[in-house]
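Since the structure comes first, as structure tokens, the remarks are kept for the end.
Yeah, one chain of the complex is gone here, protein chain that is, but the others are all in their spots.
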Amino acid sequence: MSGPLKKGKLPKELTSQMEATAAASQYLRQAVKNMRDFIPLEKQRRIYKDLEKMFGVDPLNLIDEKMYMRKGFNQSAAIMKNKELGRLIALDRFIPMYDPSVSEPIGHQQLFPYKISGTDEIVSGNSLHCFNNVAMQQLFDDVRRTTILNLDVPHKVIQVRASKEVTPETIDHFLKTLQHTIAGGTVSLDQFADINPELTRDAYCKIITGNDELRELIDNRFSIDINAGFHKSRAEKLKHAIGDTIHLVVRAPTILVRALDNSVAFKWAGIQSTLAFIVAYRLTKDSNLADISYATQYANTIALGEPTWQSLGGHYNSIAGIPFGYIADMCQGDSQLPLRPFMEITNEDPKLSREYLKKSIGCVGVIAPILTNFWDGYQLSGGANILDNVVIDTFTGGIFDDFIDIMNDMMNKYFSRIVKIGMNLMPTRWYNLRWPVENMVNIVMETMEKYPSAMETLKLGIQKMYIIGLVAGIMASLLSGSSTAGLWAIDYAISLLVKEGWCRTGTTGYEIINQLGLPYSCSLRIEEGGLPELRGMNNFHQIHSIGSAVPRIAVLYAAALARGDAWVSSPLIKVVFNDPHLSFDFKDPISAIIKGTKGEFKPKGES
Amino acid sequence: MPMSERRKKKKIKEFEPQYYPECDYVAERRRKIINPNRRLTKLRHIPDDNIISLLGHRAPGGLYTSIHPPLDELMESFDPIKELIVPSDGAKMGDRIRFVQIIDSFWRPPVAPWLRHKFYFTRFRGADVVIDAERTLLEMRERDVEAATKLLLEMELFDPSRTSLKSVSHGGYSHRLDENELSFDLRRRCILDKESGHIIYVKNMSGEILDKPISLGFPIADEDLKTIDVTWRWDSSQYKSKSEILMVLSRIAENRILGGFKPNMLNYR
Partner (left out) sequence: MEDKNKKYVNEPWWKKEFKDGWWKEVSWIHPQDTEPSGVSLFIDYMLDKAIITPDAVKIASWIPHRLILLEIVHPLKGTERLSFMISPTSVTPGIPDVTPDVIVTYDYYDLAKFLIGREKDFTMSFWKGHSRIYGNLTALIDLADILEVALGKKIDEAKEARIKTWPVGYP
């Protein structure tokens, strides 16, 4: 056999249609052919450089010359190491164990490593699995062991009912006692055994108050310093919003949420505080105790997450119960940047606005997917290892970052011109926001058509829809400062724009939530949605869709960024996670994740 | 002319669905595929036995497994709906439900999943469809699914290089193409016979090796695939320039948002 490949030709009746329509606009095809002239421009893009490093070939190449010539699982050192481990364990216990040979044939497809966007790190897919990566687990634990209590109500009860004086000294003493009880120490004679402090090394509590004078009166080891944690402009707003109230942040020991449940952290915070009150203020166990106990544990207590529907089995502090606005508030990337509306920044300096986007959207793009993965991917579905490979798309391969680059460029060159006429936001109307979103989504679609390697990286439909939904939502929210507009954009992009353009969406029924999402986007009825900031994964129409929570969290953050707000839904949550003593770094999550991939991350809970 | 006569002259035109907006060749392809009154072009001939082998549900010449007696033999209670709807051949004979799953590659296939779904529902009866980003699964009675598969494989909706029959291991639709410009198959069910230039299936839909290889003819040339593309591409006809369809989509979205929020607002836009 020799010579070129033979290919079949179609009958004239089929191919004539294109010629007929092309004749109607005879110049169109020539214009589109010019697209090829702009290929050199692609080489300057981040996505090109990153994918070239990941694949080792030109990412624009449609033909994979090594296809069917690869060595299956042997390509991945991580899998081969696992295989050997599995074999040794099987020999040890006499029951077969991990063995990749039983899996579906991977058909010699390329098992590529992932390049972390914005860094030079190239890591294996396995190390980004949330069970292998300790940093991801630490993030999960740090969130669900947190509870916020209000101290004003118990203080009032102690003053009025028990006639005890509350002074900065007594508060100091109470907090010191509480550090002991939270760590599992006994304070009452009824108790008889302490927990080994090594096990509860990471349990502590701190207070938050917006009143600087009050904070100075209390031992500064026991308080979160808003002035140090945030830029001055943000700190002022946060302090004003929190006011004179004293809130107590309790971090239960990690071993508690690990061994028992996240709801125990909520109860632990309440009961240990009550015990500390009894001991610190020398209260008698009379009828006042019921009042103090109620005031401490329930009166004004904020659990991060409310219980879910019973059938889903999520109790207090479970990820599904946490409102999306709270998850957005946990991200601290841009805490040290001055607070300004995004349009002003981007009009002034595109590099600075890119920095803002990197630290805000980039931070949400790491924290939100990993957190929601624990619910969607494990607690809800039982764990299918599908989501782990979906959620990392926001910070690997440079794909998402590249779209953020373009978005920033567009904002700088075009949309920020409205700053000149004294506007910071576009009007929140469907007609004003639809076409910027359409054009941004078209850029994403065109890019994926141009880059076969990007299509291979985002090999599942849900991965593509995940990225498209994120980009569309962020664009609309950044322009309008409205989170509802972001929801419109996400749903419009997935359920209509891409579905009609490509005739494809995600997996079976993936876009159902988006079809429902459009009519529900403005609804305040609780079973249909509610305020975008207070929605969560406990909404019936949002819960079952893979990765759908992340775009909905990102639009909230983007809207706050556009408005120039210091927080998304709660100033308290914003401050609570701006704590240098937390084990996971909420300010620079990607560095922590990279440390986790290398095994350098040291969790504090398990010493 | 008096009104009474004019009324007689006036003919009420029957409603003709337009099927799809936009006026270029991609939209024309979509209209052709969805419209059940338009004939498709036959590109290849595949014997019935080969189709049965490719599906792998029963041996060629074997009997159909039935799950209930033929409808004629059943004593059923009276139901006017049963009088109105004529059962399909498979239902009449009591066949079990079987399926055919076709994967469309991302790289210029002759038809794409959601379009395929519309095609199935406008042309077939007694069908149930599942759609993913890459696959479209059609469930019907066994006899009917064989007839449908014959149509699907022989007509212009099938290109052996970009469309494939896969029931298990259906990944690979958005992978890059191999050196012969065939879409990636985890189980490599089909190969290109370089002597004849035909695509040869060596395994059936479920990845079981066939007794004798089945040829599905030439892969269609790239230039021709461009002309029958069903999606707007960056280098052929750009989606962003299709203002008519964007207008329709925008209208749908706006109506949904307003209708969900406050239906009365739809009247006062």
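A and B are the chain letters, set down in written order, and residue numbers restart from 1 in every chain.
The definition used in the following text is that a contact is a pair of C-beta atoms (placed from the backbone, for glycine too) under 8 Å apart; a residue touches a chain by one contact, two chains touch by 3 or more.
Quick caveat: nothing in here was measured; it's all calculated off a predicted structure.
Asker: Among A:P11, A:P168, A:P338 or A:P427, choose the residue that contacts the chain missing from this document, as touch is defined above.
Answerer: Touches the omitted chain: A:P427.
Asker: In the full complex, which bits of chain A touch the chain not displayed? Write them out.
Answerer: Contacting residues on chain A, toward the hidden partner: 21, 24-25, 27-28, 30-32, 34-35, 37-38, 41, 44-45, 406, 409-410, 413-415, 417-418, 421, 423, 426-427, 429, 431-432, 434-436, 439, 443.
Asker: At which residues does chain B meet the chain that is not included here?
Answerer: 22-24, 238, 240-244, 246-247, 250
By our rule, only the chains that are shown with their structure count from here on.
Asker: Which part of chain B faces chain A closely enough to touch in the complex?
Answerer: Result: residues 23-25, 28-29, 41, 43, 106-107, 112-115, 130-134, 156, 168-169, 171-172, 174-181, 184-188, 192, 194-195, 197, 217-222, 224, 226-228, 230-240, 245-246, 249-250, 252-254, 256-257, 259-261 of chain B touch chain A.
Asker: Spell out the residues on chain A that touch chain B in their complex, using ranges where they run on.
Answerer: 1, 5-11, 13-15, 17-22, 24, 28, 32-33, 35-36, 61-65, 67-68, 104-107, 109, 430-431, 434, 438-439, 442, 445-446, 449-450, 452-453, 455-456, 458-462, 464, 488, 491-492, 496-497, 499-508, 518-523, 528
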